[in-house]
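Every protein chain but one is kept in place in this view of the complex.
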Amino acid sequence: MLKQHIITLTTDFGLTDEFVGVMKGVILSHAPATTLIDISHAIPPQDIREGARTLFTSYHYFPVGTVHLIVIDPGVGTSRKLLALQADNHFFVGPDNGVFTPFLQHDLVQQSFTLENRDLFLADISTTFHGRDIMAPVAARISMGMELHHVGSSIHPSQCCQIDLPAAKHRGNRISGHVIHVDHFGNLRTSITTEDLATIHNKTELSIQCGKHFIQGLSSSYDAVPEGRLLAIFDSRKHLEIAANRGNGARILECGVGEEVIVTHYS
Amino acid sequence: MLKQHIITLTTDFGLTDEFVGVMKGVILSHAPATTLIDISHAIPPQDIREGARTLFTSYHYFPVGTVHLIVIDPGVGTSRKLLALQADNHFFVGPDNGVFTPFLQHDLVQQSFTLENRDLFLADISTTFHGRDIMAPVAARISMGMELHHVGSSIHPSQCCQIDLPAAKHRGNRISGHVIHVDHFGNLRTSITTEDLATIHNKTELSIQCGKHFIQGLSSSYDAVPEGRLLAIFDSRKHLEIAANRGNGARILECGVGEEVIVTHYS
Partner (left out) sequence: MLKQHIITLTTDFGLTDEFVGVMKGVILSHAPATTLIDISHAIPPQDIREGARTLFTSYHYFPVGTVHLIVIDPGVGTSRKLLALQADNHFFVGPDNGVFTPFLQHDLVQQSFTLENRDLFLADISTTFHGRDIMAPVAARISMGMELHHVGSSIHPSQCCQIDLPAAKHRGNRISGHVIHVDHFGNLRTSITTEDLATIHNKTELSIQCGKHFIQGLSSSYDAVPEGRLLAIFDSRKHLEIAANRGNGARILECGVGEEVIVTHYS
């Protein structure tokens, strides 16, 4: 049976320039039958934290064995390492700057290597675009079945760079977190998860404060409140989300990433 | 011979978040060799009308048998139905909220079912993202050749939701319509079609009013008027379009979707 090779791409490159296209050209030059899927190219420039979160909440919707290439690389051209990992039976290629933090924190890494084998890179390596010159051709070879140890030296997961991804804080009947992402619809994702609220059995007996606004209880659909009104709901990533029914929550709340969110419960 | 499976995607998700990427991951998990083509992810949020028009003017450029997945779904999580249709020998999956109105109006629907077979859905169904959890895995199976009746119960086309898509109005020597879309170039598509103007034999003997501007006659190319000047032309969807040669018509006219457009003819 024909094995299907998949490589996903997550970058902060945007889609206005040719950067994503030429990375795909390099991949197809080494792995002609690969299916290339964009996860997002709108990670805010240099935002390693958002890149890490996006990759971690997306990868498991792809088949086991998929190669995930993540290029958010403000340190390009410096001595920062580049990594190839196997984690949770998927493969990953990206810079060693914290983009793989959730995989390291959850002990999912099965193999980890630094990219050193220049035979796998493009002949001509620029100082500003290692996504194209190093990471893309390596990801292509991994998708073709090359074993990971060919990329370079083994590195212990504990030696890989981790960044701070703050979790919600619990104190008495209050859980405090913050807005971590505003999506295309203006929905505000918070750092508070279904797990944080797991012990609260009656989801109507809580109130959520964000900016100057208070929301009472959790809704089970956007349409559960009148059009244009704010609501709180568990989003598709299992995070607490603040949204407006058929409206833009961020615009109504006049707040964005970093804003504090406090859940108070009475049960 | 290898059959080529194609699934197109039309959504209001935008391209900044991972939403489109994870839907594709789900599809590839169930239909590994599928070719995935984006029609548009920039349908204005919750704009069922624009989604319906975009899908209807695009689908027939794809091969017969293509599966078209459309996710503009403000009612997600409520009791609104989800549909799988065969129409004009293509397949369609989307919410029952009017996005299929033109297919219903033109009597093109050959088979129609509601999505009920949970064996086809993801195990874990969120309240906010049925595109990923229900519609994507069903579309994948249909593209792999699964017969439509496996998705759930039959529903008669007359029971499917339709929305109002107002056509141009004829009165004496005047045809009135409105701007229904402004494209990337600032060209204004109107609800007036080639058919509406079919009986006017001399296309120079008409004038078009939009906002405070009058345009005399129809052009056969953008370059038929001097640079920066307004013109009227039949666009690639066979609608009357108002544009500016190498300029942005919407900016010059200072008007957008909803603006009235009146054609007066003298023949």
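The chains carry the letters A and B, assigned in the order they are written, with residues numbered from 1 in each.
One rule holds in what follows: a residue touches a chain if its C-beta (ideal position, glycine included) is under 8 Å from a C-beta of that chain, and two chains touch if they have at least 3 such contacts.
Small disclaimer: the values here were computed from a predicted structure and weren't measured.
Asker: Which residue, B:Lys24, B:His41, B:Arg141 or B:His265, contacts the hidden chain when the whole complex is considered?
Answerer: Considering the complete complex, B:His41 is the one touching the chain left out.
Asker: Among A:Ile6, A:Leu36, A:Leu69 or A:Ile208, exactly one should touch the missing chain; which is it?
Answerer: Hidden-chain contact among the options goes to A:Leu36.
Asker: Can you name the residues of chain A that touch the chain not displayed here?
Answerer: Within chain A, the residues touching the omitted chain are 12-22, 24-26, 28-29, 32-33, 36, 45-46, 74-78, 126-129, 132-133.
Asker: Can you name the residues of chain B that touch the chain not displayed here?
Answerer: Residues 2, 4, 6, 8, 10, 15, 35, 37-42, 54, 57-58, 61-63, 66, 181, 183-185, 220-224, 233-236, 238, 241, 245-246, 248 of chain B touch the chain that is not shown.
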